[in-house]
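Shown here: the complex without one of its protein chains, the others still in place.
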Amino acid sequence: MKKSEIYRELGINLDMALEAHNILRGEAGREISGISLDEENYDLAKVKIVNVLDPRGAAQIGKAPGKYITIESDVLGINNKAHHQELSEIIAEQFKKILPFKSDQDSVLIVGLGNWNATPDALGPKVVGKTMATRHLHGRVPEELTNGLRSVSAIAPGVLGITGIETAEIIKGIVEKTTPDVVIVIDALAAGDVHRIGTNIQIADTGINPGSGVGNKRAAINQETLGVPVIAVGVPTVVHAGVIANDIIQSFVEKMRTRPPLTDLSKEMNPPMLKMIIDQVLQPYSHNLMVTPKEIDDLIENTAKIIAMALSSALHPAMPEEVANYLH
Amino acid sequence: MKKSEIYRELGINLDMALEAHNILRGEAGREISGISLDEENYDLAKVKIVNVLDPRGAAQIGKAPGKYITIESDVLGINNKAHHQELSEIIAEQFKKILPFKSDQDSVLIVGLGNWNATPDALGPKVVGKTMATRHLHGRVPEELTNGLRSVSAIAPGVLGITGIETAEIIKGIVEKTTPDVVIVIDALAAGDVHRIGTNIQIADTGINPGSGVGNKRAAINQETLGVPVIAVGVPTVVHAGVIANDIIQSFVEKMRTRPPLTDLSKEMNPPMLKMIIDQVLQPYSHNLMVTPKEIDDLIENTAKIIAMALSSALHPAMPEEVANYLH
Amino acid sequence: MKKSEIYRELGINLDMALEAHNILRGEAGREISGISLDEENYDLAKVKIVNVLDPRGAAQIGKAPGKYITIESDVLGINNKAHHQELSEIIAEQFKKILPFKSDQDSVLIVGLGNWNATPDALGPKVVGKTMATRHLHGRVPEELTNGLRSVSAIAPGVLGITGIETAEIIKGIVEKTTPDVVIVIDALAAGDVHRIGTNIQIADTGINPGSGVGNKRAAINQETLGVPVIAVGVPTVVHAGVIANDIIQSFVEKMRTRPPLTDLSKEMNPPMLKMIIDQVLQPYSHNLMVTPKEIDDLIENTAKIIAMALSSALHPAMPEEVANYLH
Partner (left out) sequence: MKKSEIYRELGINLDMALEAHNILRGEAGREISGISLDEENYDLAKVKIVNVLDPRGAAQIGKAPGKYITIESDVLGINNKAHHQELSEIIAEQFKKILPFKSDQDSVLIVGLGNWNATPDALGPKVVGKTMATRHLHGRVPEELTNGLRSVSAIAPGVLGITGIETAEIIKGIVEKTTPDVVIVIDALAAGDVHRIGTNIQIADTGINPGSGVGNKRAAINQETLGVPVIAVGVPTVVHAGVIANDIIQSFVEKMRTRPPLTDLSKEMNPPMLKMIIDQVLQPYSHNLMVTPKEIDDLIENTAKIIAMALSSALHPAMPEEVANYLH
């Protein structure tokens, strides 16, 4: 019984391409055609890049064609200033490689998705709160001050339950009025393993696509819908309870497998049977039940700080010291 | 020396039409042609309606033609549930009169202007936080549940310093995508008298127009720019320090006026001289220095609650009890 | 294999006496001596009262002797004003029965436990934020205004990770200085079933006792340590991931039980084996991994409002209308 089939039955999408790729390779027992994997190693982090090369690869992994960079680092969620500085530089390098700027004059809109009232979903709004908007400075302060500064705007529009509007609609409206050259969306992700919570960052050049979300289905936020390249930045902050539930059962069966009658059993198990068992325990919430560590507030605060630092470093060609005087 | 001239010299615009009208009438010593005033009295509140009838009236008062309703009530900022209920009904009546709905199917977008990080400027975002969005329910819940519910969406876009984008641009983008029939903007206002802080609400059918703001000049948010009627709801939460400074000098001179040499003096005073004196004391902040009571957090919390109650009552034709089950 | 033994192995304590009692009775197949159960039914709520009558009952259920009232109501977490009003009156009745006041002059200290930065743990601080402190009014406002008002003080001291101090120590210090007659502590609880999240309130006259907490072991907050009666109010907002994990395995085994070889299997399973399986999936967080619904922010906002309303109604003998004027 394949994990991919169980997740499909449970209605669970993994937000991280690296996890989806790992499952796929594991189930196939070989590399997947149409998908390649690169790795870079740093003292503080491993960088793994899943390239979904063509529609065939995309169909198998369930992700749009494009590049999905995962930065793995145990120090991400830990409150250590020196490590944060170093890690933010590693992340900034990845941003610089993936951001499709044609010149220093290209402008960017940063969008923080998620609900600021719910800690595990507040990553996006927190990054926006730590981002320095500069778009309004151009033309208002002496030109020598904005020479090294890219035009950056930033918004945290809120979630559907608060606004009543699909977030994609709000962003489309703002993009049409402000015509940024690139959009960067920040969001909390649902992982397939609690190990990844607060230790991974995913950066993708594909934007956000329907069905790959934590819960609310929403329209795509990508180049096709917005008309400009969309870079998606995500950090896993929760795991679906259904994922945990399935892991537990698999782990249990694995443990029992040496006993002859259970070898048979594991053959007879099927996704709908698992769904029935899991739904029964997770009722009445089921899909909307999340697993998250108690210290998630610290993990998110630290991660938001590092991402904001990395973005600031990657976006601005050079920031003259005097600029700070105009930025408060 | 006229207050209107001094304020012009100091670069101060009064956000409340009622105050601007009072000054104008006082200085003219007669009613102003092109402007009419109506009054309604309730146990808990006085309602004063300034009608700017034509361009001549508009030019004199410095406000766009339209209706400016001021609700004055000492109980507005006081934490008393019974009074809040009664007052919110009075306000709801005024909303019903001014909202240009053609049918119960007309939709509305509520926009909370202002900075949620600065207490005196957080009124708009707070009202949005207490507003129940319903736009997304239509089509997702059984029709009998949304029959009595108007389609309401709500957003608090943040201020220019945080987003880098003129708020008017953001709203225009969202209006074009979501096509509401009416827009309601909520904002904190600057008054000309500390008495009005936390005791007055202004409702105008003119939207928000350049130059009438607390500080940042921003493009108009009105029917002309958005293409749909815009109702502006404002509550004074601050007074410009320059207004206080001028009041102090006037009060001082008034006190001294009986002494012959000072009668001459008050004749010689002129707006630039006053500006010089006032700027010297208020440096380096000048225009951005605000006067606000210490308990402004309570005033804003209470007022936001009442406005949200009044809007909910005025907007929804009838809210079936079962709906609440879908609204969390 | 008994649930109580598995939980002991996993280091999980159920915060709700009703749940612990249910397990105990289920495992014993009979009523437990030393523990009685009463029920009251209302339109909107069921009230179930577990009385731990003596040390023998206490030893079995793992809870201090005393009264544990559980109010169960599906409307608790739903944003419906009429229901909230009615439900808060039911809760107020329970408060009135359990609060050991000797006179209207008895004073009370309300303590909101928990971390305001982590949504599922923010219930206590939120109730404190909605509570009207009156202790400082006595002697500062005319006596006729405070006649019907009990002296209420309120504090949200923060959690050990933020303060570095055991919460019990902070409260003891404040109690010694301010000598309240009764202490009420509000806290988020960990339940044994997701059904109870946001639908149950527990009120106990035993205070909070070591080992019965969501995570951090902390010293007792009870009559013995504080010297005054302590009423504990709790609302389940999370379930330990370990509880879910065990439920999943049990449910799985139950489903398989009809197959002869598995009947044997379930006999061979034991708590340490389960712990090994569960720990492996929940690493590295294990005990600190919580399951919570996505909409937990709304559940907590609504529940905090209702508890604050119920407390206000239960605590103050009569609140003269004029008082509100002094309370902002």
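Per-chain numbering from 1; labels A, B and C assigned in written order.
Criterion: a contact is a pair of C-beta atoms (placed from the backbone, for glycine too) under 8 Å apart; a residue touches a chain by one contact, two chains touch by 3 or more.
Quantities reported herein were computed from a predicted structural model and do not represent experimental measurements.
Although one chain is not drawn, the whole complex shows that of A:M132, A:I201 or A:A220 it is A:M132 that touches it. Listed residues B:I186, B:I203 or B:M290: the one in touch with the omitted chain is B:M290. Checked against the hidden chain, the listed residues C:G57, C:G158 or C:G207 yield one contact partner: C:G158. One chain is missing from the display, and on subunit C it is touched by residues 128-129, 133-137, 151-158, 160-166, 169-170, 172-178. Residues 115, 117-121, 161, 194-195, 197, 214-215, 241, 244-245, 247-249, 251-252, 255-256, 259-262, 265, 273, 276-278, 280-285, 288-297, 301 of subunit B touch the missing chain (whole complex, contact as defined above).
Basically, only the chains that are shown with their structure count from here on.
For the criterion of most C-beta pairs in contact, the winning chain pair is A-C.
Residue numbering shows that subunit A and subunit B use the same positions for more than half of their mutual interface.
Centroid to centroid, with C-alpha atoms defining each point, subunit A and subunit C lie 35 Å apart. The mean-CA centres of subunit B and subunit C are about 43 angstrom from one another, to the nearest whole unit. Measuring from the averaged C-alpha position of subunit A to that of subunit B gives a distance of 40 Å. The set of subunit A residues that touch two or more partner chains comprises 161.
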